[in-house]
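One structure below.
Of the protein chains in this complex, all but one are displayed in their positions.
Up next, chain A:
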Amino acid sequence: MPLEPAICLCNATASLGGRPVLGGIDLKVERGEVVALLGANGSGKSTTVRAVVGQVPLTSGGIELFGAPIHRFKQWQRIGYVPQRSTAASGVPASVREVVASGRLSRTRLRPLGRGDRAAVDRALELVGMRGHARDSVNQLSGGQHQRVLIARALAGEPELLIMDEPLAGVDLASQRILADALREQVAEGTSVLLVLHELGPLQPLIDRTVVLKSGLVEKIYGRSEARDAAAVHDLACHPHPDPESEPDRTGLLT
């Protein structure tokens, strides 16, 4: 019998502040699969991801994580979450290691860190190339380094499913490559991934399926072989060339 999918959204609708944002989304992430969500700003990518981690309540439809309805799902240690990076620095300094170690709480909960936990934190730091910065304050890092720390924090819990909201936003090329390598390693070990992207970029070779959202609905799904098309379509839709002749809404590619 095949394993239940890591994520299964069934006709999911959600509203933010009374405004409907998701209009009935069906989305499945199988075990070991890497699925990218693309779409213009306001298309519902982030809301979808936040609904999957239980931070946006659905108005109808359902979400299952590893086969369990989300309201009954308790095994949060199986999930590594990378929220959208906020630029606001926290009020009190925190070291890179302290932030990454907080990702281990999904396994330790209220008990203290053991030797195995500290080793997992070290591995996560190593994986994103931040071990040498472990004692630095996160407030002094560049955007790319900060994003690497947030990903290490998710990896510290040794998750089976990574859920990432714009992990490459504001990340320099060097950091993008490091993150792509780290992600490749995770995927090779069988980790499933759902990630929101603005463009496929250096992650393209890893992505099994690309789901394009528009106005809170799934507009198109591209398989692995069509990734190049997906990237092209998305580039036209989200980053229109400054050519007055080719208005993005009339290219016909999206219909």
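Keep in mind that, in the parts below, a contact is a pair of C-beta atoms (placed from the backbone, for glycine too) under 8 Å apart; a residue touches a chain by one contact, two chains touch by 3 or more; residues count from 1.
Operating definition for what follows: contacts and distances are computed from a predicted model.
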Practice task
Look at the options "ABC transmembrane type-2 domain-containing protein", "NAD(P)H-dependent oxidoreductase", "GntR family transcriptional regulator" or "Metal ABC transporter permease" and return the one that UniProt uses as the protein name of the missing chain.
Solution key: "Metal ABC transporter permease"
Exercise for the section: Touching the absent chain in the whole complex: find that residue among A:Ser15, A:Ser95 or A:Ser215. Expected result: A:Ser95
Handout entry: From A:Gly32, A:Gly54 or A:Pro202, residue that would touch the chain that is not displayed
Key = A:Gly54
Practice task
May I ask which residue of A:Ile79, A:Val187 or A:Val211 touches the chain that does not appear here?
Solution key: A:Ile79
Problem - Touch residues of chain A, complete complex, unshown partner - result: 50, 53-55, 74, 76-77, 79, 81, 83, 90-95, 97-99, 101-103, 105-106, 109-110, 112-113, 126, 129, 131-133, 135-137, 140, 142, 153, 157, 174
